[in-house]
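Not every chain of the complex is shown here; the ones you see sit where they belong.
As written, the chain order gives the labels A and B, with residue 1 at the start of each chain.
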Amino acid sequence: MTGWITNAWYVIGWDHEIDRTPLARTICGVPMMAYRKLDRSVVAMRDACPHRMLPLSMGIREGDSIRCKYHGLKLGPDGVAEEMPLKSDRVNTRICAETFAVAERHRFVWVWIGDKALADPDLIPDLWPCSAPDWAFDGGYYHVAADYRLMIDNLMDLTHETHVHSGSIGQPELLEAPIEAHVEGNRAYVSRWMPGVDAPPFWRGALKKDGPVDRWQICEFIPPAAVMIDVGVAPVGAGATLAKHDQGVRGMVVDFMTPESETTMHYFWGMARSFDIDDVGFTARFKSQQGGVFAEDKEILEAQQRSILANPGMRLNAYNIDQGGVRARQIIDRLIRSQAPQAEAAE
Amino acid sequence: MTGWITNAWYVIGWDHEIDRTPLARTICGVPMMAYRKLDRSVVAMRDACPHRMLPLSMGIREGDSIRCKYHGLKLGPDGVAEEMPLKSDRVNTRICAETFAVAERHRFVWVWIGDKALADPDLIPDLWPCSAPDWAFDGGYYHVAADYRLMIDNLMDLTHETHVHSGSIGQPELLEAPIEAHVEGNRAYVSRWMPGVDAPPFWRGALKKDGPVDRWQICEFIPPAAVMIDVGVAPVGAGATLAKHDQGVRGMVVDFMTPESETTMHYFWGMARSFDIDDVGFTARFKSQQGGVFAEDKEILEAQQRSILANPGMRLNAYNIDQGGVRARQIIDRLIRSQAPQAEAAE
């Protein structure tokens, strides 16, 4: 049994990763490749020629079509044969590569791996901070040799910051503030409100102001595999609350974990912010720092995955701090059982 | 189910690869080693000492015998024990390593992997151009991580040259000329006649003459795993036909694909020619060029094999151009089912 929701959109790549030359990536066990047509829209096909199964990503693009590198079978962007290996042969249009529904939104390219008839772009996880006009967003990509759900667990519980990221964003207060976890429809939330604390260096610099702050962290799981974390600080007394907090400086960590196999994932990470949005130097420095932090998580998760495989008689246990991950996994399990398209539209 | 014909001869190595020091190679899943006796004849044994299974290829040859590196059990070239680890122990001649029938012909050393009583050297695939007096022959060896039948498919359909070898021997006319495929006994043939074409650079240089030429390619599959390709050009009007064509310049591509495992092979490749046969510089330059061309095939086939394993729900499809490979595989399947020695003698 896999841990994959099939009728759902998954990120196959950053918008800038996919261009005219095909990009090969295996999504939920399906080898795929994607490239842009001349009108910049994206095509995604199974990465195997219907003729002799050579990866189509090794092929040559001709206009909007792709020609296999082995025998030259030419397929249109709809996957249908346009030219046989022997030019004189009549084209058999029943020959075609499997294609996948594709959409581009919030700086990412998305593919739908289930029933194509259900591939409604409105079901794309609403990662609004990545594309909102008054926000700046950037991030990166890591291949991580771990079950994608381990990263969801990781992001839905930020107490690990204290230990894993002690050199950067960890703060002892994280271990003292109580957390609140709940589910709304198909989304899981964990929030933590730290009133009147000393701002850590990063937030102090962002706020550009001395004095005690209220700090918040609100983790949100969106199926099939997104986590957004609303983070920031506001001066004490500015009126910020868990529900509304635009009085100080605010960021949104946005992460998407696309399963590659049962034990590997494509990890797309980034951060949006609503302050200093035109400071491209800030963006670049922050992406570099965040890349270092997530590399620490990659190391931890890969060790965790190896340990899971090496200790078949043990299982993961959940404590209070894991409420967010537990709820996210319950949502995943429920959606896998029902295999209905997850109802983003219903929010 | 394996794709191997067991009662058949397979190439274990080039004649020059096998010398006094044992060469280890796994043939159709059987670890073997081979070395030459003082009279230059070749011995092939299972590459595991009958005592404690250390590879015999790590041993020391003594005269025509081999002494295991671990405890010094000494085996004669017939595989039978000649000396026990403790010299004082009586030799137990029931101790023996499995040996394999060996023959040397056409510049290759052959082993028989089935019933030894059936190992008739007359059943060795008749790769005559490798040893004919008025022909020059040389070639090389590649280990290829792909099912050996993928290379047979490759060689029985030369339209791939246009795409895979576009920088060297590809020619658009290859895609326009009709092909003819047929079977004679246990052999499959694909031929292509290109009358009145412009000779590609290689053949122009070989012919040393201007003007339009007739060009031919005749692929011949010989079980269990050989493909010979009769190639060349003759001036238009010289009288060359598909059946007889010694009027111009002629070569024979000779390839043997020995299975190592279900997904790996030993690829022995070469080319014989009946022109400029004493020009050793030509031979060396041509071997180097041909090595580059077959390295392109190796890259393609290994990607194809990985794709086959990554897409278990798909299967290879055959179009018109694949008639040769389809017929070759039909012959292989038939011989596997019958597991009778393939009747080279019947040709």
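Going forward, a residue touches a chain if its C-beta (ideal position, glycine included) is under 8 Å from a C-beta of that chain, and two chains touch if they have at least 3 such contacts.
Computed from a predicted structure; not experimentally measured.
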{"item": "Per this structure file, total copies of the shared sequence (2 shown)", "value": "3"}
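Quick note on the criterion: only the chains that are shown with their structure count from here on.
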{"item": "Interchain centroid distance [CA atoms averaged], chain A/chain B, Å", "value": "49"}
{"item": "Complex contacts: residues of chain A adjacent to chain B", "value": "26, 31, 46-48, 50-55, 58, 67-73, 84-89, 92, 95"}
{"item": "Residue numbers on chain B that touch chain A, as the complex places them", "value": "153, 157, 159-160, 162-164, 175-176, 178-179, 300, 303-304, 306-308, 310-311, 314, 316-317, 319-322"}
